[in-house]
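Below: the structure, in structure tokens.
As you look at this complex, bear in mind that one protein chain is not there, while each of the others sits in place.
Order as written gives the chain letters A, B and C; numbering starts at 1 within each chain.
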Amino acid sequence: MNAETLRERTREFLDRNDPATTDRLEFLRARFDAGLAWVHFPEGLGGLGAERELQNVVDQELAAAGAPDNDPRRIGIGLGMAAPTILAFGTDEQKHRFLRPLWTGEEVWCQLFSEPGAGSDLAAVGTRAVRDGDDWLVTGQKVWTSSAHSARWAILLTRTDPDVPKHAGMSYFVLDMTAPGVEVRPLRQITGEAEFNEVFMTDTRIPDTDRLGEVGDGWRVAQTTLMNERVAIGGRPVPREGGMIGPVARAWRDRPEVRTPELHDRLVDLWVQSEALRLAGVRLRQQLAVGHPGPEGSAMKLAFARLNQELTGLELEMLGEDGLRYDDWTMRRPDLVDFLGREAGYRYLRAKGNSIEGGTSEVLRNIIAERVLGLPAEARVDTKVPWKDLPR
Amino acid sequence: MNAETLRERTREFLDRNDPATTDRLEFLRARFDAGLAWVHFPEGLGGLGAERELQNVVDQELAAAGAPDNDPRRIGIGLGMAAPTILAFGTDEQKHRFLRPLWTGEEVWCQLFSEPGAGSDLAAVGTRAVRDGDDWLVTGQKVWTSSAHSARWAILLTRTDPDVPKHAGMSYFVLDMTAPGVEVRPLRQITGEAEFNEVFMTDTRIPDTDRLGEVGDGWRVAQTTLMNERVAIGGRPVPREGGMIGPVARAWRDRPEVRTPELHDRLVDLWVQSEALRLAGVRLRQQLAVGHPGPEGSAMKLAFARLNQELTGLELEMLGEDGLRYDDWTMRRPDLVDFLGREAGYRYLRAKGNSIEGGTSEVLRNIIAERVLGLPAEARVDTKVPWKDLPR
Amino acid sequence: MNLLYSDVEDQLRASVADLLADRAQPASILARCETDKPHDLDLWRTLTAELGAGSLHVPESLGGQGASAREVAVVLEELGRTVAPVPFLGSAVLATTALLGCEPADGELLGALGSGRTVGALAVSLATAPGSAFPSTVEYTDGVLRGRVRSVADAAAADVLVVPAVGVDGPTLHTVRVDQAQVTVTPAVSLDLTRPIADVTFDGAASTRLTGDPESALDGALWTAAALLASEQVGVADWCLTTTVAYLKDRHQFGRPVGSFQALKHRLADLFGELALARAAARNAADAVGGPEERVAALLANSLCSTVAVHAAEECVQLHGGIGMTWEHPAHLYLKRAKADQIALGTPGQHRRLLAPLVDLPAPR
Partner (left out) sequence: MNLLYSDVEDQLRASVADLLADRAQPASILARCETDKPHDLDLWRTLTAELGAGSLHVPESLGGQGASAREVAVVLEELGRTVAPVPFLGSAVLATTALLGCEPADGELLGALGSGRTVGALAVSLATAPGSAFPSTVEYTDGVLRGRVRSVADAAAADVLVVPAVGVDGPTLHTVRVDQAQVTVTPAVSLDLTRPIADVTFDGAASTRLTGDPESALDGALWTAAALLASEQVGVADWCLTTTVAYLKDRHQFGRPVGSFQALKHRLADLFGELALARAAARNAADAVGGPEERVAALLANSLCSTVAVHAAEECVQLHGGIGMTWEHPAHLYLKRAKADQIALGTPGQHRRLLAPLVDLPAPR
């Protein structure tokens, strides 16, 4: 499949399915069935078994024709994490059941991995799944779950064997979020909002047919999920001042009265670093495009978090009296999160999460040191002991 | 012994020994014999068994009378490290042999602890001492030894039993620096100077009577030495701008043409931190004076090193073109070292050593974290294995 | 110069700490700060009535405790450690010090503030740096006050405001009762949940004009407050360090206490060092209030301590991981206090600019 053939095929699809007259959902379903959803997926599962890069060709043609998209930001967890995992580990039946409504957005997915006692140390998860005939009974608590309150399905990491070392005793399931015993509670953050949820499961029944991968192989399945999460980071190109530097630079331009020499030098320094980070992202994508992905992704996330925090901290100092004020402490449950949204105080507080969510900066530094620089790992004390005997 | 009695006694001593007419060395010997050298030492060993704080009384009286001192900077290692160790672990014979000429400065001491393979990990020393009749034969290499080329005696940490864990197999000696097999080589530093030396010992013979402490107890003896080294740090009061901030602030005042807003804010920030460090030193001495020494000493050394490095780095930037120049790369062997001495380039390079010498900043952070904050130590892999089997 | 805590100061600290341990727990503070009465005035009355915290540096001749700024600093340190929402800064520091700067001082009002029966506030923006020009947003004409002051600390709890206003003959200082129709106090949405700010509007408000030098009285209040706020910042930083250390000893990941990971240990050791410097600077500033070195000491301490407090609070949130990002955990109360304190009475950058000429480090050009 080359670009020309694919472009031709997309145009033919558009001829058959006029976006102007077709119902949005019908259009998306038809697109999936035509293999134009994610062309690198297999035929019959929304794809054509083509190169991943060729997706651009389809997207351009469809966008030019004014076709609706599947609102990827809203269903990012399904697209970015659940789908590749189902593709890699799902049975044929699972793939056919889940992927189409996942892609069209008819069914929203969430991810149930982190727990209060298993954050950076994800392999310590303690949510217990106990075999009960053809089902599993699941009890435990998950945390930091976005979209849990709108999700139909979840990908779920559980402990099925506490008597073996922690990496060996996990299993991975698809959980029906409407099943009895699933309770979703909003988790309020320091911003006042609740972007995330806690999810409690109490004797929740999951049929064994909803297991992904072998019993005890959950860690390996989860690695696939997480690897795909990382790929998603730093994805799209950003224009100059497209990140957190944007609102801060605008505030500087708009308010001559707040300018001081000290703030000026700090701001220009952060501008320099922000632009260098953006260029590093451009460089990373250029490396990917020629098939030589560099190891800089983790370092970029580190810099992203640090710069967001320094910039927003500077902004409050710059605003002076206005920096003493907040826009609104009302508890809300936003569907989408925009780090740059709302006012300076919100940005300052929200940015604190950037060095925690999606891998803490501390864990990322370990990864860079060990996997990129090849520095020796520290001795592990937790890999040979049965999970139940670990100190916690 | 109270201050008044002591003052009286000092005056009587001055009556008997007029500094104006007495030979310097004779005066110092007489002072030692009168117990006015270090009043907290026992009688007969230069002291009176008095409180350490009372030494001030003596020093003030003697200074007022124009008495010579023992040039304590030149013999700091003897006074600060060798003497307390000899006092704690020496035999009567050793105390009487060594302490008087040590205190008067007739015999200079140096310290042979660090080795190329035993820096932060001092307990790993590999300089071998092997028993040979009434003597020991010593072979090995020591490094970072100041005053080695002028020293008559050394305190020396050796490995006497490689078959036991490292802390258990060391012994501590007094080494005659004029003994056959001792070779001192200057160790040139990045400043161009050689403040320090490497000392090589090859089958050097030490009589067993020059051992301090029991065989195998060298680590405990060395701890006494090191504890006394730490007490010496941050000892004397410093006036405002008495440290590294001084030359940098003076350069700012003297050279209006180098001033920029960016440098200004950095400089004032460093002035603030320098003055706070000075105040922390004042506070520490006030705590000591009321008998409640705080644990801030290590933290102050950390800050001292960091500020010296930031200040000197700033100074070179400030000097611009002049910062591209150095005063002199000639290899010299200074007797005394002044971190503030010479020009800006020298200060910049020399300050790099401040975070290494006398305990690296990394080791100090461990000490603060574990001993002050009580954070759990990391698992040790080197404390139960015979020294000879340790990886190196 | 005594940079230690005296025995008397330690006793005061213990009394305040005991009371706050009993009455200012994070959960209750958090619950309160979402109500429309974010100040804990019951606690404030106990602090003033039982411990005299409302009039520590007021001379005995004016009915106060006759202590010094050092004791005020010790209380601020404890209040920083608990972020207890009492109007100490507004009433007992800013308003009281301004009143003490008037000649003669209003003993009756000082007595009322000291007893906690009446709460005061100084009607200037909390962001005002000492040494700023006399504020001119309130006018004093025809015997009444008109104008607006934004972001006044503790104004929402105040019965009486001390108000700088510009009259025809220049700067003036007034006391104004809040319970008149011509005064409107509108609570702002405050970043710092435990030190609420409010905007105050005067629309022909009646006042009592204070005698003495209004500029020096206001200036004195701001310099003293800046010097002492450093101690509050030390309290905030100390809580953050202590709490984080305790959490990391307890929290396990990878089968180990998280506090055994060296990278975190080193960061906490650095924080300990920063705090040691901050504490020396804050004690020095408290000791120097009213003396010749007051301004240098205040600027030095406030620029350093606000930086250290923010750093400590940011590390506290980060090293708590996810839990530190939640509303339930008190870390955010300290983060918000630290960040607001960094702006309060001037930012570190402003303080450094004010300090520079005092220590002969002239700005460029």
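The working rule: a residue touches a chain if its C-beta (ideal position, glycine included) is under 8 Å from a C-beta of that chain, and two chains touch if they have at least 3 such contacts.
Just so you know, these numbers come straight off a predicted model, no measurement behind them.
Engineer: Name every shown chain in contact with the chain that has been left out of the document.
Structural biologist: A, B, C
Engineer: Can you say which of A:37, A:151, A:364 or A:390 touches the chain missing from this structure?
Structural biologist: Residue touching the absent chain, from the options given: A:364.
Engineer: Of the listed residues B:40, B:152 or B:188, which contacts the missing chain in the full complex?
Structural biologist: B:188
Engineer: Of the residues B:137, B:179, B:263 or B:337, which one touches the chain left out of the display?
Structural biologist: Counting the whole complex, the residue in contact with the absent chain is B:263.
Engineer: In the full complex, which residues of chain B touch the absent chain?
Structural biologist: Those residues of chain B that touch the unshown chain are 114, 116-121, 124, 143-144, 187-190, 192, 260-263, 309, 313, 316-317, 320-321, 323-329, 345, 348-349, 352-353, 355-356, 360-362, 365, 380-382, 385, 390-392.
Engineer: Given the full complex, what residues of chain A touch the hidden partner chain?
Structural biologist: 249, 252-253, 256, 259-261, 264-265, 267-269, 271-273, 275-277, 279-280, 282-283, 286-287, 290, 294, 296, 299-300, 302-303, 362, 364-366, 368-370, 372-379
Engineer: Applying the definition given at the start, please give the residues of chain C touching the unseen chain.
Structural biologist: Within chain C, the residues touching the omitted chain are 261-263, 265-266.
By our rule, only the chains that are shown with their structure count from here on.
Engineer: Starting from the mean Cα coordinates of chain A and chain B, work out the distance between those two points in Å.
Structural biologist: 55
Engineer: Could you put a whole-Å number on the gap between the CA centroids of chain B and chain C?
Structural biologist: The answer is 43 Å.
Engineer: Two-or-more-chain contact residues of chain A, please, as numbers and ranges.
Structural biologist: Within chain A, residues 261-262, 381 contact more than one other chain.
Engineer: At which residue positions does chain C touch at least two other chains?
Structural biologist: Within chain C, the residues that touch at least two other chains are 256-257, 348-349, 352-353, 363.
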